[in-house]
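All protein chains but one are shown at their positions in the complex.
Letters A and B mark the chains in the order given here, with residues in each chain numbered from 1 onward.
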Amino acid sequence: MGQILTTGAVLPLVVLIAALALGGYFLARKRALASAKGDSRNLHSLPSYYGYNALMSVAVPALLVLGIWLLVQPMLVQSSVVDMIPASAVPEGSSVNLIMSDVRRLADGLDAAVSTGVISADDATGLSAADDLRAWLAERGVALGADVSPEVLEAAQAYREMTATGNFWRNILVALIALVALMLVLRETNKDFRARNRVEGGIKALLILAASLAILTTVGIVLSMLFETINFFNLHPWTDFFFGSSWAPNFRGDSDLSILPLLWGTLYISFIALLVAVPIGLFAAIYLSEYAGPKVRATAKPLLEILAGIPTIVYGLFALLTVGPFLVNVFGRGDAGLLGVDWMSGATSVLTAGLVMGIMLIPFVSSLSDDIINAVPQSLRDGSFGLGATQSETIRQVVIPAALPGIVGAVLLAASRAIGETMIVVLGAGAIARISGNPLEAMTTITTRIVSQLTGDSDFASPETLVAFALGLTLFVLTLGLNVLALYIVRKYREQYE
Amino acid sequence: MSDIPNPAAPFADPRGASLLKQDGRTKRRNAAEGRFKLYGIVAITIGLLMLLTLLFTIISRGTGAFQQTYVTLSVPLLEDKLDKNGNRNLEDIKKVSTFGYSPLLNAAFENKIETAGIDSDLKAKAMAGILSKDAAAQLRDHVLANPELIGSDAEFEFLTNSRVDGYLKGRVSRDSIANDKNISAEQLDLVDALIADGSIEKRFNLDFITGADASDARPEAAGMGVAMIGSFAMMLVVLVLALPIGVAASIYLEEFAPKNWITDIIEVNISNLAAVPSIVFGILGLAVFINYMHLPNSAPLVGGLVLTLMTLPTIIISTRASLKSVPPSIRDAALGVGASKMQSVFHHVLPLAAPGILTGTIIGLAQALGETAPLLLIGMVGFIASNPPESIAEGLMSPNSAMPAQIYEWAKRADPAFYERAWGGIIILLVFLISMNAIAVLLRRRFERRW
């Protein structure tokens, strides 16, 4: 019994709630019909609404409490256990976080061993660090990262105890809430009860919840990066991050972590990408919307848009394995190359990534500009033709100036896309952080560094890992700013012609 | 012209120049017009040319991955090597490691050159070097599955190693292997002889589609299958979460939300989320799902959650568009017969908008399927998932990769044989994307309603 009540497993509880809710559905429905003497026409709402009302009243509060509990309990347990670990117990080169993950693994391992019956519950509580716990547990299928110190064992036992207590109260409380809700809802169920209004109110609340998930996501993005960024600035001077001149992470500490060389690489590559995408995309849009007949338009437009549907990993590979080597053939390899010059050594370079990203952005620019050019009223074109302007004069001097704000917005959106693009630069741009004007050199970008700092085994207490969050936040702010500005401009532009 | 009757009165005296003659300025302007139009055609041509180049590159460099070189050998399964006790006890047979099988492969080669009359100075071990490093394991697995074969000679098809495969595909030549310690010119001579003998041939490779990834040394054995399952698991999560949440959010915003600043904020938020770089969602997933909620690293469940958050804005935007296209008269009609607002939406508006919602969802899923960057941060890359998961729960929770992440993984490896794999993987990925988009287009064509 004790085991059942302190179990951390959520499934039995959910099954219980579901059973109560389902039972509530049929009971309430029956009760409502009974109070209307079996004639459903006497009811305020359709019979099933009474059932749904009971179902909702039982399930929603209980699941809500369960959900919140699941989020909060680990935090509370963790923070009180962390205090138990003295600073002296943290070995050189490790961190409290790593110790804590060992504590958790040990506690979970003991729990697992108990539940499979490998050891008894009393044995588990009575363990001492003197036994070779690591080997002992390894035999029983629990792998630990380090030998178990007395402090860790003590913390793990406290962790287990607190979790068990928490689980106990959680299980009791959630079951109680479901039961009480069931009783209450059955009591108020009679033929005059406005069940439909209640159910619809509940559904509406769910709809609102779904809609606010968007805000929650944004808040989550900002908070998750903000906290780690603050941690980072506690470990590393912010002046170096924003105003330093070099990027040289060093996992033994004492790194130079400045965003400037990365920002330079990012902007340089984005600039080249826009240099490719904007003229081509804009002229394509102009041709499609002003010159092309319906047939050409119906084939060329979707074909171009295929470029936008191709995953970026494909472009990345294209950059690394096709465009890069091609550029090396042209600009590198000395006399064996096409130009006979030796300006480029590796396939990864600013130009490689920029060109390929430009190709990716062509349909982005062209379909946005196409929409915007089409929004320019025909009367302006007529006015210009009526004065004897040729079509190109009309486009250059009337249509484009009229569409300019919208086109600027489209270009800003494309720029934001370019700055945040990851796979093309990870594969095509290279990994060397430098501020240089030579587009044939490899450079690195913000997104590339985020990937490299956060993949593999990362230690979330070192500035070399945490810097990724600061980079991410900067990237987020940068793109958000561009997006907000662009969306505002485009919106204003559309209002002008509506 | 003369058949036109003269006007009733004389024409006015022309004041300007004749219209029938183009003046110099008009000629110049028309030339400029032609140039301008040409720029447009050039731009479109460049765009289409890029598309063509891209597709051509993918197909020409990727189709090779669907073919693989195999060598057929007759292997003597010697009883004194594999089952010393002779009692066919499976436990005993299992004790023989893959090293124990290597001599059998050597012997198989010796037999081969004898029966085929091939003249080679190579030692048997060097001959077996043209096989994949997987060959001994492959043999062992087969023997363990069929212990009754022990004692007989069995015909086997082994994968050759990637250099031999490259030699048959034209990627590797005698010049290019000068400094290659994995293969020698003598081995290639042997390969030529075996080709002439018909023992080595290149044929369709199903394992590339269904198989698992392989380690750095065995590009010839690597496949997309397990990563594909990882992708499916993620798409399942995305579909189950993003569709209901997205539709619910859209219904609220489109049908119920009052026009106030909160609604405004939500709307601005959604359109901005749609443009947030995907890598930022990866950071969110790492920080929230893995570091905070302690969900397992590299699990498709986490990947699915991250992709759900990423896809939601797309689904919401397209769902709202299809809700908006249902004319208000439908809502009025339902309200007019006494339905509540909620009933009018769920009984009438939503079913009418369903095809549009479905189309938008499929396109959102296709986008999510090709997304790579966030997966790198939550660890769905950089290891080898060797076995397909056995249940849906395991498929969601146990570490796996995904198709685009697998392609990235191959692209990063040093051996060019993996590049062919990467291009081939792209073909598989694109086949999925194209089919999804085709379904979306068909749905739209079939059910599109113009009000």
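Note that a residue touches a chain if its C-beta (ideal position, glycine included) is under 8 Å from a C-beta of that chain, and two chains touch if they have at least 3 such contacts.
One rule holds for everything that comes next: contacts and distances are computed from a predicted model.
S.K.: The chain dropped from view, which UniProt name applies: "Phosphate import ATP-binding protein PstB", "Multisubunit sodium/proton antiporter, MrpC subunit", "Ion-translocating oxidoreductase complex subunit C" or "Hydrogenase/sulfur reductase subunit alpha"?
M.R.: "Phosphate import ATP-binding protein PstB"
S.K.: Who does the absent chain touch among those shown?
M.R.: Hidden chain, whole complex, touched shown chains: A, B.
S.K.: Kindly state which of the options A:Asn167, A:Ser224, A:Ser289 or A:Ser384 is in contact with the chain not pictured.
M.R.: Considering the complete complex, A:Ser384 is the one touching the chain left out.
S.K.: Mind pulling the subunit B residues that touch the left-out chain?
M.R.: Listed in rising order, the touching residues are 1, 4-5, 7-16, 18-23, 25-26, 29-30.
S.K.: On subunit A, what residues meet the omitted chain?
M.R.: 293-294, 377, 379-390, 393, 397-398, 401-402
One rule holds for everything that comes next: only the chains that are shown with their structure count from here on.
S.K.: Could you list, by residue number, the parts of subunit B that touch subunit A in their complex?
M.R.: Residues of subunit B touching subunit A: 29-30, 32-33, 35-37, 39-44, 46-48, 50-51, 53-54, 57-58, 61, 244-246, 248-249, 251-253, 256-257, 265-266, 268-273, 275-284, 286-288, 291-294, 309, 312-313, 316, 340-342, 366, 369-373, 376-377, 379, 381-382, 404, 407-408, 411-412, 419, 422-423, 426, 429-430, 433, 437.
S.K.: Which residues of subunit A touch subunit B in their complex?
M.R.: For subunit A paired with subunit B, touching residues are 71, 74, 104, 196, 200, 203-204, 206-215, 217-218, 220-221, 224-225, 228, 279-284, 286-288, 290-291, 300, 303-304, 306-307, 309-314, 316-318, 320-322, 359, 362-363, 366, 390-393, 395-396, 413, 416-417, 419-423, 426-427, 447, 450-451, 454-456, 460, 468-469, 472, 475-476, 479-480, 483-484, 487.
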